[in-house]
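The structure under discussion is supplied below as structure tokens; questions concerning it will follow.
A single protein chain has been omitted from the complex, and every remaining protein chain is retained in its original position.
Letters A and B mark the chains as written, and numbering starts fresh at 1 in each.
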Amino acid sequence: MSASSVHSLWTTAAPVADKFPTPHIEYAQLSPVLIVLGAAALGVLVEAFLPRRSRYTAQVALAALGLAAAFAAIVALADKGYGTTKAHIAAMGAVAVDGPALFLQGTILLVGFVAIFTFAERRLDPRAHGNQVDSFAAQGSAVPGSDQEKAAVRAGFTSTEVFPLLMFAVGGMLIFPAANDLLTLFVALEVFSLPLYILCALARRNRLMSQEAAVKYFLLGAFSSAFLLFGIALLYGYAGTVSYSGISSVIDGTAPMNPALADTTGNDALLLIGLAMVAMGLLFKVGAVPFHMWTPDVYQGAPTPVTGFMASATKVAAFGALLRLLYVVLPGMRWDWRPVMWGVAILTMLAGAVIAVTQTDVKRLLAYSSIAHAGFILAGVIATTPDGISSVLFYLAAYSFVTLGAFAVVTLVRDAGGEATHLSRWAGLGRRSPLVAAVFAVFLLAFAGIPLTSGFAGKFAVFTAAAQGGAMPLVIVGVISSAIAAFFYIRVIVLMFFSEPKPDGPTVAVPSLMTSTAIAVGVAVTLVLGLAPQYFLDLADKAGIFVR
Amino acid sequence: MSFPLLTVTAAVPAVGAVVTAAVPAAQRTTAKYTALLFSLATLVFAAVALVRFDPDGDRYQLTESHAWIKDFGLRYDLGVDGIAVVMVALTALLIPFVMLAGWHDADPLEDANPNRRWRPTQGFFALILLVEAMVVLSFEATDVFLFYIFFEAMLIPMYFLIGGFGDRAHAGGEEEAARQRSYAAVKFLLYNLAGGLIMLAAVIGLYVVTAHQLGTGTFSLQEILSARASGKLDIETSTERWLFLGFFFAFAVKAPLWPLHTWLPNAMGESTAPVAVLITAVVDKVGTFAMLRFCLQLFPEASKWAAPVILVLALISIIYGALLAVGQRDIKRLIAYASVSHFGFIILGIFAMTSQGQSGATLYMVNHGISTAALMLVAGFLITRRGSRLIADFGGVQKVAPILAGTFLIGGLATLSLPGLAPFVSEFLVLVGTFSRYPVLGIIATLGIVLAALYVLVLYQRTMTGPVKAGIEGMTDLKARELLVVTPLIALLLFLGVYPKPVTDIVNPSVHHTLSDVHKTDPKPALEAKK
């Protein structure tokens, strides 16, 4: 056997590479993402070069400007028709620019914008050695309780890095629902997850709990990422490509064969296992049962502004990605995934609602309520109709602002140890500060889906879509779990309004304009989307078509 | 465009609620008069609507129609038939009395709260007006979804009224009273919310059915009725039954029908007398009204299918409510169980599906509203004076406060349907209507009247007659404000008792419309059939 023939056993001659194409990148269409990531990188430089005292102002301004500019870019793109007639796939098949992507990106940007206000709040925490401080640790790397930490607090350090981190997270979230191949999906997932892990660990009070939350989130998140990646590998083995349209055409049986992958291409076992694993990764981020275990601990431990941001924006991004995966890649497989998703949706709705009943901490309660809401949204996802898409888009927009507002209210109720999140401490809040309690009650009623709030409009849209998609049993389960959920929302209202205030009860801090704005936006969106949602429903309708 | 009378009738109390809530904390009396003024204005508009309603005209009059949320098929459609316009008038009539009766119920205690922004009085009156607005809108809505929204939304202000301003008189002391109050409020809300959510599933189901068969989903009552009349909409029997059950469940909780009634005694017992009147005389009427308007008209076949079971449940309500009323030791809970019994009569009349039964039921809603208001409000005055709700704590009141005792007696006699007082007419009509189709049920239902006589007279005897008990000696008689509440109500009871024609004239054509929707005609009198 000649040397060359032996060599050919494990190598093949490389094809002549002179036709290597120059990639074509549509910078204008990717501008929202680029602006946000650019602002984030600039923020890192601000950290590096600006003196400490001017960083805060610079960071807040930079982040707000960046998000506002990116939102303007989204509006401009939508105005040019990229959401409807000119929808197409940009960046060499990596990123889709279409209605759902633009709608969700716009939502994420607005959520991020409002979240900046809660991040930047510096009036709530008492002054530390004469310095105004926010809810974030003086120095993230200092061991809790150590001399080093005390020194950092005394010096009045603040973690202004939270703003670039927030921006990086927003950047990743913008790509996540728009990702049009599995690798971009994975990269986007990591880009928004890693900053969130760090943000979770940065609470100023209860630092150990915050770090525990971050480690838990990181470990479970890494685990789910690994699942996702494994699933991607299997799907690649199945289809010979990672692009969404490529995989879906292999499923449809219309794609040409890649001879190098002939052994595995079209092997349904690979497809099913891969699909299950990718779905697991996404359902983890969504917080669906049985991948929800991290939610309560992380929501409780993370600094409350971060929790608010994470609870709303992550959900928007992750549901966007899930929708695109199920509607673009797997419509041909819907008889396979629908029963499984039915099960997941039912479990999520019931478990979220039932377990929430026993909670005694406001943040954990909201965490379980967010799980239940993930179940309601899944009911819309399962509809597999155009109405299903638009109702989910609407629900996400409505839900995220309620969540943001609710967590912003949680930051206000304080005692000597920081935020007083134990429910028993909230007793009689309605007597002490009727306005704050009333605002929180509005958010709770929206969560409960009482008519004339955005929560009801969203719930009705999603349930109607599910019913029309033939999932009436899901609607009934949804209605039952809504009734269970109503119980614990009402319980909080009872506590706030009908219990006598405790003499040593928490005080309600008077926030600066920042948090007040965030809460006011939350209330306004809740009422507008509840009373006159038609414009936004139209918007979601128009945006409800994926590009393939 | 004509003057939107119905919208204005609902908007006046809604605006009043906002204005009242905005009155500064210190000016409580201003707030009270503001609220009263708005409720009187509402009464004026409701009276105009009653006058302008032409019983022989179109089925739905004073209609307004605007798109609201196109995607949900939700329209802002208002319109009243004879039944609705009478219910709106009843609501508008009772609210000023409720306010007057509860004039001091929400005055903050001296040491209650140091917070200057705590404004219970403003809140109390604003919430009453808010409930009024929502109740009026749910009587006026001719769009099923629109109705649902207000049907559900009215729970929230109602919930705060029960939980936030409950009765402070409790044997277990202040703390126990607070605990009971919030328990009652939560029970009220959960029962009704659960009912409402089940109805939501049915509402969505209705949307799916209409969207499937008509192309676009609609909730408009008229559109659905005409589509069905023309055969375009043909709901499958089993679907219709499920949808009917979904709707009926919500209304039966609200009405309340045995065995879903258990929230009512708690809610009425723990709330103040005016709020209890608001619950039983105003809010609960939406339930029975909705059975007439939505259950029968949207699902006639299913209504006929379910009627036997519902009639039996109604009968159980009548007897069971009355029996429990006999056994009560607490005046307000006694009246609550009496109401359960009376709602049984109303539902009996509705589902007997005869014209006497249904016009009797409608009339019953009005009369029960007035008579319960009279009895409950006087009972409230009595309880406030003594600081106790227990029957055992009273005795010989008629010697100390004869006017109070007298009005209490008239209210009680109205409750037991004494001839000459308004409820007699309606109860008689319901019984006659039921008897003509279901003689056995009619006979058993009559037992309810006997029991009513028992619990009312025993209540009167124990509290008002006999030797004056300790704690009663210094009891003052009714004051001017209280007389202002009671006298008109008693006058109305007497007037409608001898001359119910004004109400029946408005109601009867609508009842015939409803009956023709169900394709039922009155059974022929037995004698005539034998000929």
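Just so it is clear, a residue touches a chain if its C-beta (ideal position, glycine included) is under 8 Å from a C-beta of that chain, and two chains touch if they have at least 3 such contacts.
Quick note on the criterion: contacts and distances are computed from a predicted model.
Asks: Determine which name in "NADH-quinone oxidoreductase subunit A", "Sporulation protein", "ABC-type sugar transport system, periplasmic component" or "ABC transporter, permease protein" the UniProt entry assigns to the undisplayed chain of the complex.
Replies: "NADH-quinone oxidoreductase subunit A"
Asks: Touch partners of the unshown chain, restricted to the chains that are shown, please.
Replies: A
Asks: For the chain that's not shown, point to the residue among A:145, A:343, A:417 or A:473 touching it.
Replies: Of the listed residues, the one touching the omitted chain is A:145.
Asks: Based on the whole complex, identify which of A:92, A:183 or A:276 touches the chain you can't see.
Replies: Selected residue, touching the omitted chain: A:276.
Asks: Considering the whole complex, which of A:156, A:331 or A:470 touches the chain not shown?
Replies: Residue touching the absent chain, from the options given: A:331.
Asks: Taking the full complex into account, find the residue in A:28, A:41 or A:354 that is in contact with the omitted chain.
Replies: Checking the options A:28, A:41 or A:354, the one contacting the hidden chain is A:41.
Asks: Can you name the residues of chain A that touch the chain not displayed here?
Replies: Missing-chain contacts on chain A: residues 17-18, 20, 22-23, 41, 44-45, 47-49, 84, 87, 141-149, 208, 211-212, 252-253, 257, 259, 262-263, 265-269, 272-273, 276, 327-328, 331-332, 334-336, 384-389, 541-542, 544-548.
Here is the rule we use: only the chains that are shown with their structure count from here on.
Asks: Spell out the residues on chain B that touch chain A in their complex, using ranges where they run on.
Replies: Chain B residues touching chain A: 68-72, 113, 115, 117-119, 148-150, 152-153, 155-156, 159-160, 163-164, 178, 181-182, 185-186, 189-190, 193-194, 197-198, 200-201, 204-205, 207-208, 211-212, 217.
Asks: For the complex, give me every residue of chain A touching chain B.
Replies: Result: residues 431-435, 445, 448, 450-452, 456-457, 460-461, 463-464, 467-468, 472, 475-476, 479-480, 482-483, 486-487, 490-491, 494, 497-500, 532-534, 537-538, 541 of chain A touch chain B.
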